[in-house]
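One protein chain is absent from this view; the other protein chains keep their places.
Let's turn to chain A:
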Amino acid sequence: MSGRKKTLLKVIILGDSGVGKTSLMQQFVNNKFSHQYKATIGADFLTKEISIDNNKQVTLQIWDTAGQERFQSLGVAFYRGADCCVLCFDVTNEKSLNNLSSWKDEFLVQSNVSNPQDFPFIIIGNKIDVDDSKKIPSLQKKLSNITSNQLGGLNYPVFETSAKDAINVEQAFEVVAKMALQQEELNDINGGVDDDYNDAINIHLESDNYGCAC
C-alpha cells in the first residue's frame, strides 16, 4: 500500500481506558492539558512535525485510540500501516500495567505487521505527578519483571511521564520518532512498502463472464 507519504510516521497509542493517552498526545502536540476526562470515541489523531537525527524532518501522525473495549473491533482500521506503537499505563493503576502485554498482542494481531518480533514498541508510565502513596507499590520491580521477561516479554524502552506537568513527554516521543523512522527504513529495505495488506484474502473471479449481460 503506497498511498501514504513515507516521511509520515504513524504512531499508535494503546492502553487501558483512562491511563492518559489523549493527555499525552495533547501535551506533546499542543502543549495543553485538561483536567476534564472525556473518553475517546474510536480514535482520533493529531500530527506534529519534528526534527530528529541530523535535522531530518518527519511528521508524526499520532493516533489516540479508545481504551474502551467496545471500540476494539475498529482497531484494525487504525493500526494498519503503523510504524511504532506506544503502550501506555497509569503508574497508579496496576491493572493497566498488567494489560500492556494484551495491548501489544492485540496490536500485533490486528495490524498484521510483517515483523512482529522486531516491531518497535515503547512503554510509557503516565501520571508520575501524583503522590507516591497512590502509585503502584514496587512499581520498578514489577515493571522490571514485565520488561525483562525473555519469553514474550516487553523488552522495550520505558519512560515515566507526566502529561499534566509535561515531564518526559518530549523525550519519550523523540525516541518514538526515532524508532518509527527505523521501522520505516526497514520496511523500505524489505520492500514492504508496496503492500500494507498482509491480511488480504484472495477471491474468485468469474473471468470468462465478460460481455453484454442483456
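As a working rule, a residue touches a chain if its C-beta (ideal position, glycine included) is under 8 Å from a C-beta of that chain, and two chains touch if they have at least 3 such contacts; residues count from 1.
Following the convention adopted for this analysis, contacts and distances are computed from a predicted model.
Student: There's a gap in the complex where one chain should be. From "ADP-ribosylation factor-like protein 3", "Trafficking protein particle complex subunit", "Piso0_005760 protein" or "RBR-type E3 ubiquitin transferase", what does UniProt name that chain?
Tutor: Listed in its UniProt record, the absent chain's protein name reads "Piso0_005760 protein".
Student: For the chain left off this view, which of A:Val29, A:Leu74 or A:Ile167 is in contact with it?
Tutor: A:Leu74
Student: Given the full complex, what residues of chain A touch the hidden partner chain?
Tutor: Interface with the chain not displayed, on the chain A side: 1-4, 41-45, 63, 66, 70-71, 73-78, 80-81, 197, 199-207, 209-214.
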